[in-house]
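Rather than the whole complex, this shows some of its chains in their spots.
Labels A, B and C are assigned to the chains in the order they are written; within every chain, residues are numbered from 1.
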Amino acid sequence: TTIRDLGVEIGVLNTGPLNSITDVYGVKVGHYTLIQGSDVRTGATAILAHDGNIFQQKVPAAIYIGNGFGKLAGYSQVEELGNIETPIILTNTLSVPTAADALIDYTLSQEGNEDVRSVNPVVGETNDGYLNDIRGQHITKKHVISAIKAADSNKVQQGNVGAGTGTRAFGFKGGIGSSSRVLPEKLGGYTVGALVQTNFGGVLEIAGVPVGKELNKYYLSDSLNGSPDGSCMMVLATDAPLDARNLKRLAKRAVMGLAKTGGIASNGSGDYVIAFSTSESVRIPYSAEQPITTVELLRNERMSPLFMAAIEATEEAIINSLFAAETMEGRDGHVLQSIPKDKIIKLLKDYGRITE
Amino acid sequence: TTIRDLGVEIGVLNTGPLNSITDVYGVKVGHYTLIQGSDVRTGATAILAHDGNIFQQKVPAAIYIGNGFGKLAGYSQVEELGNIETPIILTNTLSVPTAADALIDYTLSQEGNEDVRSVNPVVGETNDGYLNDIRGQHITKKHVISAIKAADSNKVQQGNVGAGTGTRAFGFKGGIGSSSRVLPEKLGGYTVGALVQTNFGGVLEIAGVPVGKELNKYYLSDSLNGSPDGSCMMVLATDAPLDARNLKRLAKRAVMGLAKTGGIASNGSGDYVIAFSTSESVRIPYSAEQPITTVELLRNERMSPLFMAAIEATEEAIINSLFAAETMEGRDGHVLQSIPKDKIIKLLKDYGRITE
Amino acid sequence: TTIRDLGVEIGVLNTGPLNSITDVYGVKVGHYTLIQGSDVRTGATAILAHDGNIFQQKVPAAIYIGNGFGKLAGYSQVEELGNIETPIILTNTLSVPTAADALIDYTLSQEGNEDVRSVNPVVGETNDGYLNDIRGQHITKKHVISAIKAADSNKVQQGNVGAGTGTRAFGFKGGIGSSSRVLPEKLGGYTVGALVQTNFGGVLEIAGVPVGKELNKYYLSDSLNGSPDGSCMMVLATDAPLDARNLKRLAKRAVMGLAKTGGIASNGSGDYVIAFSTSESVRIPYSAEQPITTVELLRNERMSPLFMAAIEATEEAIINSLFAAETMEGRDGHVLQSIPKDKIIKLLKDYGRITE
């Protein structure tokens, strides 16, 4: 069951056919889920901007940092050059170097990259150390490559998969979530897709309903206890022809979507948004004969509908991650319950969001 | 009537006694409202960090830019030096220079500032040009000084006053709004106050209830028409002892509060947050014998409750501005209706927010 | 006499025909110099990106802040939208609001702008308060408009003119300076021009010769006395087709040129660089039927020669300002001597820079 299956719509724009980041033309997503014994609960998720050699055909991109208590790799080069040249990997905090290393191997070994001596791997993370033996650093380069190889353009698997295997959100089991929005044809018909790895806290709201407050389970609910820390990695893809500057602006809006779920971007949170455009008209070839590139760009004035789409898709992707995640036991017998769907359905009814 | 009078609480923290930015010890606010003839509908609002000579006793401060389509004066020096040295003025877009000039005059003429040759005026704005003859630039330096002189520490007047006289929000009459939050004693007992000048659009939500959607009045509701543009100026004050770095982090959270009202930080929006601390332990004297200052600072780990307070206070301040604003006619016969309170109360009931 | 007249070349690239920012196609510069009585020594300088209505045909632009102790107007909107929509005005610190107001009047009154209700004036400044009665705020809107009207594409007048009338640099008389560089045809043949308003300190170096040290006139030369404060406004223009991102990168290099003159970007300095492209292929029309703009952009890989040009042109523009400035007496009998050319020529010889 998703929130949308219950008849609850988030926002005012239509979703794409899959309601998934893979609605954006060219985007592929793959997971590797690592569950071993009683205390390994982690994984990796790969997001590919297109089917080809991404190093040779870079995509314009930007990264916005909502709160920077995190270990994301690749920030400064993306900001300087305005592009991404590898798949994006999400994983756990202490496996960022391993994933970065895997991306280097992957890129160096791709056909056509025989002379490449510099690669900027982009890796995001959240800390799954509550359920997962994170200090054990169980993710290997092979796992990361497996996630890349598993990537396809189907509806994204959500919940306890890939980088979301061991995560926690709002005191419940978090995970991977995804959603998309499509603009009306008159506004360009562009698609914006979001994929999130939820591992943060605050006061949960679902479609505006104060679920966290009603369940009496929220940050500060028992004064000094309970931490909202953790992080939320957000990835936005669009087929709108945007350059890095407008992608940065788009990325900022994802945090507004997070806010609507009750997230507070707490001190200990690593809230990063990676945004890229798959439009072929803005693709950036690694090498080119010509010094000048001709690009087609959406004007500033046309950005607002995309901003709205990013906010809505991010909000719904977070909620989707919660609905998809299932109760999991992990390290030291720690258990994270999935959100209590029955109670939530009742609340959605009490608050007029579901009308029978 | 405020939203709180209706029994609706926004967030989980308590408000201060006035539910106003003036709950923060030392903060004073004053308005000058300029309504003349059929087409002058504007004003100025002054926020003072303390009672003394602010140039001689600067306060730590930071400015966060949610979306920078705006003309705020003073940004770079605040960011470089980490402090504010004048009252903060809010006014209309084309009167920023006049207000900045007034702040220079004000500062140069203060006792003790006889040798001052450099002043960094901080002035924010939104565009009230729908109701106001903004091209006429009717605000004078005297008006701005009047706002400063009118400043007191009472509950802030809200709605169609000062810089909020002619503004528009979500297609309705906007204005000035304010709110505050107080942390539990165990978390320091600090107060965070917000003051906003609302002039922006999106899809209005009140306490999570999709008011804009239900009223069928929102950005994109009739496809291509309707603009969400405009801006939101947000000012945050706190008595927590914060330096500029943590004030910048606090400022970022105000945009999350804005997001919860349905704002989308559209392309044409100037969404700025100015945050400062009134704590005397972080005050910055203009001149000092000693090269070293001893300051008491809240640790990073203690910031999360303040972030939450900033989100809640900003959200409620925006909603307060809408409840306080009244229908106004202005330039060229343009009319902005106040929010339809009866309908909204009904919606709050339908959505379980008000229970009789 | 200029440094180049003496046979000293700064850098390795060729200058344009005028060795002036006006070598960049379309750029015009105008000054208004205000010298009155014994204590008014100030002015305004206008830089126009092109001949037309700049509001209707905006140019891509970026602003880099070396050290932000300054009052520049217009920063945030330039950064958000990536363009400039008015002439750029340089003036004294306390006249920024007046100049901003003048730019608003100028823009509102231009043919075609009858419905404009939002203008982002860009105004830079340095503090000429040593020679000038800056507290008197003698610059009026008329003066600023005069500077705009005086703009032409001739070689820029340098020294004690316009915004450089009362400035001080390295303890000597500073002023306006300009220089340009032209890339070899194989690298695109682009021109980069710099215009500076010099009012800062450090340890003067001319073409690598330690002039300040030799003259025993530099920051810290007598231990505690002497301040390097003040500011340097730098404006870069180019006809290379660059977007805001690469213009920001270009702007950063101007501070490297400043460094080579011995500037240290002291605590009290407002070191700002405004960079824009005059290329018609990247022009940004205010309104457009089409949502998509086709632009031609120079690839990242082609930027390095432009960076080098920006460094060289800025360094030489600063030196040019010093050679052009003449001794001036002003407020309270303060006198600033021009650089001692005879001694400097001797030093340039001693240090092998001039060979007879």
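Convention: contacts are C-beta pairs under 8 Å (C-beta built on N, C-alpha and C of every residue); 3 or more make two chains touch, one makes a residue touch a chain.
Fair warning: this is a prediction, and the values are worked out from it, not measured in the lab.
Novice: Which total copy number does the whole complex reach if 3 copies are given here?
Specialist: Every protein chain is the same sequence, and there are 4 of them overall.
Convention: only the chains that are shown with their structure count from here on.
Novice: Taking each chain's centre as its mean C-alpha position, how far apart are subunit A and subunit C in Å?
Specialist: 44
Novice: When the centre of a chain is set as the mean of its C-alpha atoms, what distance in Å lies between subunit B and subunit C?
Specialist: Averaging C-alpha atoms per chain gives centres 35 Å apart.
Novice: Round to the nearest whole Å and give the separation of the Cα centres of subunit A and subunit B.
Specialist: Subunit A and subunit B have C-alpha centres separated by 32 Å.
Novice: Using the touch rule from the top of the page, what residues of subunit C touch 2 or more other chains?
Specialist: 80-81
Novice: Residues of subunit B touching subunit C in their complex?
Specialist: Where subunit B meets subunit C, its residues are 65, 67-77, 79-81, 93-94, 96-98, 100-101, 104, 108, 116-121, 127, 129, 134-135, 137, 270, 272.
Novice: What does subunit A use to touch subunit C in their complex?
Specialist: For subunit A paired with subunit C, touching residues are 80-82, 188, 241, 243-245, 249, 288, 290-302.
Novice: Sort out for me which residues of subunit B touch subunit A in the complex.
Specialist: 11-13, 66-67, 184, 186-187, 202-203, 205, 207-210, 213, 218-221, 223-224, 227-229, 249, 252-253, 255-260, 263-268, 300-305, 307-308, 311, 350-353
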